[in-house]
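Apart from one protein chain that is not included, each protein chain of the complex appears where it belongs.
In this document, chain identifiers A and B correspond to the written order of the chains, with residue numbering beginning at 1 in each.
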Amino acid sequence: MNDVSYEAAFDDGVTADAPDTDAYAGAYDTTEGRVYTVTGGDWDTVLAAADGEKERVVVNMGPQHPSTHGVLRLILEMQGETITEARCAIGYLHTGIEKNLEYRTWTQGVAYVTRMDYLAPIANEAAYCLGVEKLLGIVDDVPPRAQLMRIITLELNRISSHLVALATGGMEMGALTAMTNGFRDRELVLDMLEMITGLRMNHAYIRPGGVAQDMPEGGVEKIRAVLKQLPAQLDGVPTMLVDNGIWKDRTSGIGYLDLAGCMALGITGPVLRSAGLPHDLRKSQPYFGYEKFEFDVPTTDTCDVYGRFLVRLEEINQSMRILDQALDMLEPGPVMVADKKIAWPAQLSIGGDGQGNSLEHIRHIMGESMEALIHHFKLVTEGFHVPAGQVYAAIEAPRGEVGVHIVSDGGTRPYRVHFRDPSFNNLQATAAMCEGGQVADVVGAIASIDPVLGGVDR
Amino acid sequence: MTDTPEAVGGAVDVVPAGAPTLPVIDVRSGMFGSSGSGDTSGYGGLVRTVEMPAPTARPFGGWFDEVADEMDLALQDDGLSLDAAVEAVVVDRGEVTFHVRAEHLLAFVRRLRDESALRFEICTGVSGAHYPHQTGRELHAVWHFLSITHNRRVRVEVSAPESHPHVPSIVSVYPADDWHERETFDMFGIVFDDHPGLTRILMPDDWVGFPQRKDYPLGGIPVEYKGATIPPPDERRSYSS
Partner (left out) sequence: MGIEEALPEGIILTTVEKAAGLARSHSMWPATFGLACCSIEMMSTGAGRFDLARFGMEVFRPSPRQADLMIVAGRLSQKMAPVLRQIYDQMPEPKWVLAMGVCASSGGMFNNYAIVQGVDHIVPVDIYLPGCPPRPEMLIDAILKLHAQVQETKLGAHRQKEITALEEAALVAEPTSAMKGLLR
């Protein structure tokens, strides 16, 4: 065997004199003084070494940690149990989606964009497609059935996203049954999304011009059955947690961010609504036909974690109300825009060998219409052209306002797409919410912001 | 020769004098956007420019005029005027964009936030864009503002050259812009002056380069399948124009 020796590429501090030094921890000098990294077990040696120097304890939470919000790193400077400084370090899930979009066609972008905020994928797709349609100028040409399907899937997504927020928030604060109940109820909603879109998550369903597929046969009845079943089942979480003394003690008065703070930090979503302002883009700047629906915008005025918990619970009820009305409004019709130069050409169906284009569509493009074949080919491989310009489209996602700034250079690929994700913005409130509080309340405050690191880092 | 416009009925002004020129962001040659390998389309000699929508002349239409007038009035208290602070106003697809000069940006956004007729309380963030063809104005920083009181949105765009990519930071007026400016610095290299802590936020701290600039490669690797290798997305043959 070869005897290979490697030059030490970095100084991990392990020497013959100090063989027990941890490769991941050590001491080094900075402008602020000597910094000791402690990974457990060596606390006494560090204390002895740092004797006499002014002590500042900085605790690092994450990026891998039991909290389920993703790879968020919290850097907390503590004085005993009290937080004196709280900072977030993000970027551990940066995927370069925005740059990737510049190398894909407009419709392919939907598959990328849906994976940003992965708990509300339909919301991402909806914002992106609203932007593309604004650039194309076809916002009013999207058929009404497609708009209703968008609203149905958006509200189903809102319910499932809020259920995860409540479930994980409860679990992180110790109410483990909230997690099991929340995920159990979420499965019902995911079944509905799977029935409509084909996938439980990251459905590339909303496409520029409409939606990918129509509601399947019997779908409306199935959704109505779930809507009947859900309130009774969802009652488990409220009965358990609302007006529960322990839960109220744990969540009242913590994570406080009043209206002035929300405005300064540009916070939108349930956090803003817990400060008393009924701002909801579905009401103020409606899209997809939301102005035809009757629903309330729930608010509380306690500005704390308990208030946001109540707001999310009530938003689930309002979403079910919207779903009821949307199912009543459904009329038969197309689900893609009529303009054949933009409309996604595929007509998918389940055949003997799995999912593929339906036989009528194949017969049409192969036997009947050369133009249809050319359109199908060009639209799938090259994509449609979008006139040059820039646009900003925003919708109300479960976490707040998700805005997308799209620049087109007239081609088949976006020139620049930037997503203004609500979690990215709202996480800036961590410092305001946590500093001065106890370290145990940090978890609750972050849970109430409900960040999804996929959207934060993109 | 006998059917030129002058000969038929007098000179015809096809383009009226004083019309604004369209901002050109790229010049492309050939058809289908193919480059490198032999262009077999037959359109190899084709040269086209890609232009963004032109600046709009007054009146802008709708409430855009009201916002522009209020801004003009407000800026006069700062000793400026709309024309001094703003290079161009573009009204396109139902949205208004103010191309503001970098040195007057802070005054502009302060008025956006504080004037009661404007009241754009929420800054939804800054987005960067890189237009390598526009020498002297390659890097753009684009802010969007939302007014909850008046229920409207505006866009503010500032350009900076790649040689001196400095734009004032508006964190002192809109603290919400903190992380957004850090991200735009990380991705585009636009340095926001007077930002409280301008460091990389998405990439590792010691990363070199600004990933979302147009001259930064996508960075993918070729993928090997059984018997074939597919190059990464930015090196494949593409037919996008």
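Everything below uses one rule, namely that a residue touches a chain if its C-beta (ideal position, glycine included) is under 8 Å from a C-beta of that chain, and two chains touch if they have at least 3 such contacts.
Bear in mind that the values here come from a model prediction, so they are computed numbers and not experimental data.
Asker: Of the residues A:P63, A:P144, A:G219 or A:P238, I need the one that contacts the missing chain.
Answerer: Hidden-chain contact among the options goes to A:P63.
Asker: Which residue among A:I97, A:V110 or A:V211 touches the omitted chain?
Answerer: A:I97
Asker: Where the complex has a chain not shown, which of A:I122, A:I138, A:I151 or A:V164 is the residue touching it?
Answerer: For the chain that is not drawn, the touching residue is A:V164.
Asker: Residues of subunit B in contact with the chain that isn't shown?
Answerer: Per the touch rule, subunit B residues meeting the hidden chain are 202-204, 207, 211, 216-221, 223-229, 232-233.
Asker: By the contact criterion defined above, which parts of subunit A meet the unshown chain? Give residue numbers in ascending order.
Answerer: The list for subunit A reads 24, 63-66, 68, 70-71, 91-97, 99-100, 111-112, 115, 118-119, 164, 179-180, 183-184, 186-187, 190, 200-202, 453-454, 457.
As a convention for this text, only the chains that are shown with their structure count from here on.
Asker: Just the number, please: Cα centre separation of subunit A and subunit B in whole Å.
Answerer: 27
Asker: List the residues on subunit B that touch subunit A in their complex, please.
Answerer: Going through subunit B, the ones touching subunit A are 25-26, 33, 50-53, 92-95, 97, 121-125, 127-130, 142, 144, 146, 148, 151, 153, 155, 174-180, 183, 187, 200-204, 211-212, 218-219, 233-234, 238-241.
Asker: Quick check: in the complex, which residue numbers of subunit A touch subunit B?
Answerer: Subunit A reaches subunit B through residues 90-91, 94, 96, 98-100, 103-105, 134-135, 137, 263-268, 277, 279, 284-285, 381-383, 385, 388-392, 394, 401, 403, 405, 407, 409-413, 415-416, 418, 420, 424-425, 427-428, 457-458.
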